[in-house]
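Complex shown without one protein chain; remaining protein chains in place.
On to chain A.
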Amino acid sequence: MVANGKKRSREYDLELVEETACLKDEIGIKSSGSDNRNIYDDGRSQKLTADEIYDLKSDSSKAADIVETLITNSNTFHNKTEFSQDKYLKKKEKKYFEYIQILKPNLRIISEILYKLEPTKVQGIRIDTLSQIVTMANLCCEGSHLLYDSGSNGLVAAALLNAIGDSNTGRLVHMHPGNMSQKQALLAMNYSPEQYNKCVSVNVYSALRQYYQGCDTNSSEKILEVGESNSLKRKGESVPEECTKIPKISETLNLNIEKTENRYTQEPKKPKWHFDNIEASNIISNKMDSLIIACKEDPQNIFMELSKFVKPGRPFVVYYPVAEPLQNLYVSLKSQSNVAALKLTCSWMRNYQILPERTHPEVLMNGSSGFLLTGYILK
């Protein structure tokens, strides 16, 4: 990265590099101490003032120059042990970093970034818990899977779709309570339109209303036809556009408008969600191969309603950030005895620093992973 502009208005240009250098090699440290007996923690080891360092940072274009100046002006650097010099340089390298690497998005990277940025925006679903949601639901390239998600910003849908793949028969019905589903993580995965379209996102009210009451039964044939030609037309369009096109008006209002439109005019253009609702209702009426719930609401009612769509012998996974709602659900499922292998679990994960003679668990670990209630639906 090459900096231009000064101070706060600084911008960076990217330049493709043939080779990267690391600070340690560029600077070349001559001497180091054997322990820290001569190092005082008095905040005076750096002769440069904060202002001077600030100027240095805005004037220099190379990290090595900045750090070399810092070291030259440090009373203590050369007394530090090799290990702590190493640590110092690593830290500075991060601070004045010059290189970035551009990677293709994948589930591992996306889930780590979203969690790091703000765990509450993904309902606190950590990578280990996310990985268990996918396996415990027995997700694979085929089958129809039902997800209710009201708070993970599309992370759970992204993970499930990842396991379904792009060229197989698997389907995901993604129910959510809002007008639009949250899709940040789903979009971040850069799925091909084929893979993305394996997921039907629907408002839970509209989809269930469609399932139980139907909306336009007498002309449903025509609607399906239109749906097909419509989806053909849309093929070229990019995915994000499609979802912003969904009108933000309340779902019921829309339904009414659609109904009247259909009755009085022959206008074939209907919003995508109209067809999505019909499709979702068709898929769930053929029963599902798994049920996954990651909700903000109390999971009890949602589970009771949606588990009706799950085939006997198939798994379910309910995620919740704290244990109590799942404990209550556990007790009521136990008393109904229509599930098997019911388990409430919690995952723990710890990262390690592995360095010669400096191996230890990382100083900070993440203490919250949420809880999973898993089991299998019985007949």
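Everything below uses one rule, namely that contacts are C-beta pairs under 8 Å (C-beta built on N, C-alpha and C of every residue); 3 or more make two chains touch, one makes a residue touch a chain; residues count from 1.
The definition used in the following text is that contacts and distances are computed from a predicted model.
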There's a gap in the complex where one chain should be. From "Protein farnesyltransferase subunit beta", "Cytochrome C1 family-domain-containing protein", "tRNA (adenine(58)-N(1))-methyltransferase" or "Ats1 protein", what does UniProt name that chain? "tRNA (adenine(58)-N(1))-methyltransferase"
Contact with the hidden chain (one of A:134, A:173 or A:306): A:134
Where the missing chain touches chain A, by residue: 8, 18-22, 24-25, 41-43, 45-46, 48-50, 53-54, 57, 74, 76, 80, 84, 87-88, 90-91, 93-95, 97, 99-103, 105-109, 111, 113, 116-117, 127-128, 130-132, 134-136, 138, 140-143, 162-168, 289, 311-315, 323-324, 326-328, 330-331, 334, 340-341, 343-352, 354, 356, 359, 371, 376-379
